[in-house]
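Structure record follows, encoded as structure tokens.
Our next item is chain A:
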Amino acid sequence: MGTGLVQYGIRLIPDPLPGCTDTRCGPLLLSWARRMYLELKDLGKRFGTFTALSGVNLSIAKNEFVSLLGPSGSGKSTLLRLIAGLEQPTTGSVWIDGQDVTALPPYQRGIAMVFQDFLLFPHMTVRENLLFPLRMLKLGRAESEERIDWCCRILSLTALKDRFPNQLSGGQQQRVALGRGLVCRPKVLLLDEPLANLDRELRREMEVEIRSYQIQLGIPFVYVTHNQEEALSMSDKIAVVNKGGIEDFAERTEVYHNPRTKFIAQFVGRSNVFSGPVTVAPDGERSILWHGHRIGLGEALRQVNGGSASVYVKIENTLIQPGDAASEGRIPGRLRDVIFRGQYAEYIVELGSGEEIVASAIEPGATIRPGDAVLISWDKTQIDAFADEVAA
Partner candidate 1 sequence: MSNTTTRPPISRRALLKGTGAVALASAATILPTPFLSRAEAATLQIRALMWEPYVLPEMIAAFEAEHGAKFSTTFFDGNSEAYNKLKLGGTRDFDLVQADGFWSRLYFREGLIRDIDLAKIPSLANAFPTFTYPDYELLTSEDGKSPIGVPFCWGGYGITYNAEQVTADEVGSLEVLFSEKNAGHLSASARFEENIALAAILVTARMGTQGSARPDGKPFNPYVLTDEELAGVEALLIAQKRLLTTRYQDLGTLNNLMRSGIVWAAPEFSQVYRQLQGMRRAGETVPDIQHKLQAKEGGLGWIDSWMVTSGVEDSEKLEVCHKFMDTILKPEHMKQIADKAGTSTCIDIRSLSSDEERELFLMDRTTELKGLHMFDQPSSPEKWERVWSNMESA
Partner candidate 2 sequence: MNRGLFQRWLRLNESQRFVILTSPVILFLTLFFVIPLASILLVSFWRTESYQLITDWNLQNYIDVLSEPSYRTFMIRSVLTALIVSITCVAIAWPVAYFVIRYGGRYKLLITLGLAVPFLTGIVLRVIALQGVLGPIGLVNLGLMKLGLPPIDALMYTKTATVVGLIYLYLPFVTTAIYLSLLNFNFRLLDAAKVFGAGNMRAFWEITWPLNWVGTVIGFALTFVPSLAESITPRFLGGADGTLYAMAMGSQFSATGTWSLGAAMGVVLFFVAGLTLLTISRLVNLKRAGFTGAGSRD
């Protein structure tokens, strides 16, 4: 950020508060840099008898890129529409920049949105699409033109200004949609799976671009996706949404490496799952019994001494090495197939019991061919374990 934005009149800092007589100004002044810019308080939404969302609390600071990650139907898009004001919440409130906007219509919230299917106005040219929010803001002609020029330049749309949306490729439409979100200088930019309709390569490119615009503008981006790669590569923080609630809201590395719930362990990253009854050895070491193999729990699940539990081991932490000498912590199997993924390969190992384990870490220098006897192992500190819920 910095000079580039100042030049285009972007206010990175809200009003510098000189005229503020509000009593809350004191503490606010102290913490304005860290202050929460977008806050959701106990937000809930019911459609008829169906509860789409309940008890959502989320605080997003300025400068933060937050992803709402969840499977389809989890309520993440509803959450975004509540923030936008396209839906009214059943309970709770939405605060933007210290103001309760719950009762405000979308156009008074100072937000902008990039939609999954772009939703460009088909009867307007690219330029007119970009001009639309500015017209609604009743911005002067000179400033409008200046902003459109800026927008076209950073998004490489200058040559396409006079085209209609359906004369553009998917990627170009995407950039116009993004431009329309940026041109009005919103307080918050909401993105609803904006890359879902693009092909893989273009998606990669756009991920980088979107992230860089966010850093330039210094406003929060709230990015809805069901694609964990997108969420992981772009976000500062990820809110994992499941069944109408937030499972966890944390730094992206935290979400990836230390999943707080079983759902997150399952949904984020790719893991091998082992479930079985928890047993405690005479030496106090606890493990689960899985198809005749004892899988140690290490330091995890200290308080659990019975019932059953599941152990998640990410495939990149699952090590494969040649050999058939089974021992404690090494599970024998036979390599069935190798799926080559470019930077890494996935080794599909079939156990005697018929189960399959996927490993993508291989002992350096080892060569294994399908049919070879192999051993599977992992570092006990890199597992995630969760007690299984007892069926009611």
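Please note the rule applied: a contact is a pair of C-beta atoms (placed from the backbone, for glycine too) under 8 Å apart; a residue touches a chain by one contact, two chains touch by 3 or more; residues count from 1.
Regarding selection, all candidates are chains of the complex that A comes from, given by their letters.
Here the structure is a predicted model, which is why all the values come from computation and not from measurement.
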- Query: Considering only this complex, which of 1 or 2 touches chain A?
  - Reply: 2
- Task: Show which residues of chain A lie in contact with candidate 2 when the two form their complex.
- Result: 84-86, 105-107, 111-113, 115, 117, 119-123, 132-133, 135-137, 164-169, 180, 184
